[in-house]
Every structure is written in C-alpha cells, then in structure tokens.
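One chain of protein is taken out of this complex; the other chains stay put.
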Amino acid sequence: MSSSRDQILARVRAALDPLPERAPLPDWDRELVRLRTQAPPTDLWTQFAERLTNVNGTPLTDVAALVALLEANGWTHGYCDPALWPELQPAFPDSITVETAFDRSRVDDYAFGITAVTGAIAETGTLILGDLTTSRRLAALTPWTHVAVVRRAQIHPDIPSAIAAFPDDPNLVWVTGPSKTADVEGILVEGVHGPGCQVALLLG
Amino acid sequence: MPTQALDTFAAHLSADRQQAVRANVTRAHDRRTAILFDQLGDPDALRRAAGAIKQHVVENLDTLLPAAEARLQANGVQVHWASTPTEACAAVHGIMTARGATKAVKSKTMVSEEIELNPYLEARGIDVVETDLGEFIVQIDGDHPSHIIAPIVHKNRREIATSFERHGLGDYNDEPEVITRRARAHLRQKYLQADVGITGGNFLSVESGRLVLVTNEGNARFCLAATKCHIAIIGIEKLVPRDRDLGALLNLLARSATGQQITVYTEFVAGPHASGQVDGPEEMHVVLVDNGRTEALASDCREILRCIRCGACMNVCPVYRQASGHAYRSVYPGPVGAVLTPLLAGKQFPAYADLPKASSLCGACNEVCPVDIPIPDLLLRLRDRGKREGAPAAKVGTPPMGAWALLASQPTAWKAALAGGAVINHLPTKLLPIPALQSWTSTRTLPEWRGGHFRKWMKSRPQPQA
Partner (left out) sequence: MATCLCDAFFDDVARATVEVLEHLGCTVEFPEGQTCCGQPAFNSGDWPASRKVVRHTVRTFAGDAPVIVPSGSCAAMLFHGAPLEFESEPDLGDVAALGHRTWELADFIVNGLGVTTWPGRCDARVAFHRSCHSRGTPSGEAALQLLESITGMTVLPFGEADQCCGFGGTFSVGFPHISAAMGNLKLDHVRETQPDLLVSADMSCLMHMGGLAEKAGNPIPTRHFAQVLRDALTPA
C-alpha cells in the first residue's frame, strides 16, 4: 500500500510528464527590485533611520536618548540581554530597573525588552533578529517596547544583499516597525501582538 | 431567464456591506498602485519575472518537492504528506496527540480553511484559538472570512464591538484601538498557555528549507516563540527554488497585498529553535497538502498554482467589489477563487462551474497579479470545460450558441437575419421569446435594429479596383 507521499508524487509526475519541456528558472535582474529614491543615497544608517521613521519606528543614536524615551513614557521596568547590559548600564538611572533574566510567567511586568540584532536592512528600515543573537525571543516580542541594539557594520543596503548574507540561523525575523493591524475598517492600529514601540539603538 | 447564484447574492447584499467591501478593497488597490509605481522602476517587468520563477516551480514540482523534503529533514523538520483534508487534519491531530497537546494557537492560513482544520480538532477536544485579529473575530462570530488577506473586510466596527461584548471581552466599545488592545490582552495568555503553534507558510525555499511567514500583527512570531511545537501546513505549490528568489517575491507580496514595502514581520524558519535559545519550538513539522492541487497541475490551467495569495486580484475586480467575497461560496473568492475553487474541487467541479462565468473578462486581475497569472484565459478554459461536461451551474443564464453559430457561418442566412431582425423595432420585446433579450431589456434599452443598412451603403459606392 503506497503512502500519501508516494501517491502525491506519482500524481505530480503523471501531471507533468506530458509537458514537452519545462519552464526554465529565469536569471532575473536584481535591478528590477532596486528602490527608486529621489535623494542620492546617503550612508546606510541614515537611510535605515529614515525608512524606519517612515513606518513609525524609533531610531536612536545614543543611550541617553533611549533613557529619555523610557522615562518620558513611564516605562521604568524591563529586560535587557545580559551580554548588552554592561555597555548600557552606566547610562541608566536607578529609576529604571532592569532584569537580565526573562520570566515568561510575568510578561506584563516588562515594559521594554533590549536585545541584539544579527543585521539590519537600510532600504526598508528592517531589523534582523535571529535565534543565535536574540537572548530570548519572548523578550524581543512581548514587551510594549522593543529596543534592538544595532552596530553600523551590521546594516545591509537592501533585501537581496540581506538574503545573500543569511546567517546559519534556524529562526530569522525581519522586523520593520511596530506591530500593526488595519482589520477594523481599514483603520491602522499599532501594537497588536508584537511591540507597539519599535526602537533601533545604534551603538557604534 | 434564470440568473446566476452569484448575481442574486450581489443583488441581495445590504448596501452597508457592499459599501464597506468596496471602500476597503478599493483603498487597498490604490495603495498597491501607488507604492509599486513610486518605488520600483518597472513593476510589470518584476511581475513577469516573478511569474516565470513560479511557473518554473509549478512545472518542476516532481523534482522540487522531493528536494524540499530532503532539505527540511536535514534541518531537523519532520515532513508529512496529505492528499486530502482528512489526512491533513489527521496528521496535525496525530502530532498533537503524540505530545499530549490539547491547546493550539493558530496564525492565519487559508489552506487550514480548505481542510476545515478547526472543527476537526475541536471535535476531538483540542482548543484552537485564531490569533490573527480578523480571523479571531471570524472565529468568535462563527463566520467565514470574505477575503484572503483582510478576512473581515465585510464587517464594520459596530458588529465587531457587539461580538466582543458577547464573547466577554468587555462592555460595548467600537473604537478600533480599544478593540485591538482587548484582543492583544486576551490573546497573550492564549499564546503563553498553548502547547502547539499552527501556521501556514507563504513560501518554502527548496535551497535552504526556510519557511517564510509574513504578518503585520506579530501573531505568527508569537505562536512560535511561546510554544514548544510548530506545525506548518502548506500547499505543495508554495515552493520557491532559491533563497535569492525570495528577493523578487518579497518585493511584490506586501506591496500587492496591503500597499506596504514589506510587512512588519517576515520570519524565515529553518527548523526548531537553536539549541542556545530558550524560547521557541523544539519540534517542527511541515504538512504538505495536495487537496486537488495535483488535479490543477494536470489541467490546462496549472498557471493558477503560481498564486502567492496576495489578494490584489480581488481588490481590483469589479465583480468582487459588487458581490463581496461570500458570494463565491468558497475559501478563495474573487478572480483567483473563480479558477482555483472549481479546479481543487476535482469531481465536484460541476458544483462550482458557475464561478468562472462570474467575470466580464476585463483583465484587471492579470494586470495586478504579482506572478502574472493569465486569469481571464484560465476562466475561459474553465467555461469550455463547464460546457463540455454539461455542468448545469455553467448553463444558467447562458444563451444557447449552436443556432447562432449556424447562422454566423452561413452568409445567406446571416443576411436574411439582418433584414428580418427589423421586426424587433416594431414588436414589444416582452413578446419575444428570447431570454437573453428579456434579460437585456430589463435594465437597458435596445438600439434600433439597422441590419442591412451598412451593406447597402457599401454596395452602392464605387467598387475598389482589383
């Protein structure tokens, strides 16, 4: 008795056998996906920051600005990747408390989560998260505010180069701004299941 | 003349619903046009290239499917094959039972609607929660989605607020932000308590075995991050040959579907979580579903299998805009549904043979399709099939053509008819036993019959020199 696999593949073969030839895979031109821009390209961080702002993300270039954002919004307790905390801690006031271990039974306790990226994409304002560089997936996902720490050298110019540079990571997530939906009458609401505030913090 | 079910549905659609659908999808279409032409130099050339990539996939599934399976297995993913909805549901259920799992959270996937997964699991004591906001609302309403991207394009905020109140999510409040926050809070706990995350898949790269999941809400991410077992259900046609081909398709998908450059989240899942990552699935399964796709593959309409489920075709379709998604009686509405549904139906083709006729063949769908599917040609082929198989649903509202063809291939008879047709200028059309004529004149006047006048004029002129 043949398995579903065998039956499906047999039907596929029977369906395709009559074709006199098979459609070839085109060597499509990368130029087709190049973004038209009005202004000449600036440096990658500038373009990245512009595109991120465009989708209501928050690009920041120093820890002080991050602290100011957290304080202004009353986001005074959160999580930080323990590998990043030594770099950030000096600039954090005592009024903001940080855990370096994430407890999923208390998701609502964390107003923010700070984690590292494995890359970024300038033409879309995208942060690239991966299992090998994100200390805890839930810490990057569940708090209202996610702070992704980016280094200049991590920024790819565009989608094709980001794909060409895929690291050997079983779970990559391209994050482009805060989560959103327009399911209710096409009206945009941010902060659905993922963060409502998406920060990219450039550190070096 | 009896009219088509889809036309009758449209005639009875409430003005409110019709306006909601038309406004929402027209907006989506306009956004698509704006972003594609603002941001890309030659979007139509990109569509044709993407169409060629997917046509290659369709015509090489015999080698690509086994290659994809091998790659998935090398990545530590368990692969299941399902010919029918029951097999697919049983595969999912079997995975869950083996783990003693009773709670699932689910991100949006049309193939799961095809196989009717939720009722199957619920009947066996599994708690399944839809996490996409639109699908969640559909679920609590016991409704069906009417659009493949925007499932509740037919609902307004008042209906949603009433449903939320009925479901115990708070007092009546129809502010979209409040509705969304309530869903966020309610669903958080569902994710965190679930055993299994069920998703679909937008693309599966044969080269790397990466399954691509795109959302704006973050619900697919959460389904995976919070649970220990990931079950992905995809149609066998969802393959993409190489990672780099995703560069073409991802540049088209969000722009075509929602007018965004890219969706908020694009997840590339190449297996269970990395060993150093606390969160995420320790087990990953992919269920490859046929459910009539091999029938479509064997037909002369196999190009429909290129479809990447963006919804652009239904957004622009003037018939969809008038009738709305539920008029199509199937999981896939609009132009793609008018082709796919009858094809996937296999032996039930006759029951859906009317859908390919619900089109004026305007071609707008092909113009917006990111993979350049020649939908009008496919609709025509299915009309031919409907006639050859004598499907009653195809016959409804269709004037008989046999006598007309005789007339139109015999010039003497034709000229006689041109002269004789003048009778309709004098007789009330109500008296003429021609159903098509009755149907026409119910909403339109008929012009004056002038058969023979042109030929007489042409003959009366000096003839051209040979």
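Labels for the chains are A and B, by order of writing; each one numbers its residues from 1.
Everything below uses one rule, namely that contacts are C-beta pairs under 8 Å (C-beta built on N, C-alpha and C of every residue); 3 or more make two chains touch, one makes a residue touch a chain.
What you are looking at is a predicted structure, and each value in this text was computed from that prediction instead of being measured.
Taking every chain of the complex into account, the omitted one touches B. Checked against the full complex, the one of B:124, B:166 or B:455 touching the unshown chain is B:455. Of the options B:78, B:156, B:173 or B:322, the residue whose C-beta touches the omitted chain is B:322. Residue-level contact of chain B with the missing chain is found at 1, 3-4, 6-8, 10-11, 26, 318-319, 322-323, 357-364, 367, 377, 380-387, 394, 396-399, 401-402, 404-409, 411, 414, 418, 421, 435-436, 439-451, 453-455, 457-458, 464-465.
Going forward, only the chains that are shown with their structure count from here on.
Those residues of chain A lying in contact with chain B across their complex are 3-5, 7-9, 11-16, 19, 22-26, 28-36, 51, 55, 102, 104, 107-108, 124, 126, 131-132, 134, 136-138, 141-142, 159-160, 163-164, 166, 169-187, 189, 191-195. Partner chain A is touched in their complex by these residues of chain B: 20, 23-24, 27-28, 38-42, 45-46, 49-50, 52-53, 55-56, 58-62, 65-66, 75, 81-83, 87, 131-134, 137, 150-152, 156-157, 160, 176-177, 179-181, 183-184, 187-188, 191-192, 208, 210, 216-219, 221-222, 224-226, 236, 241, 243-248, 250-251, 258, 261-274, 276-280, 288, 290, 294, 297-298, 302.
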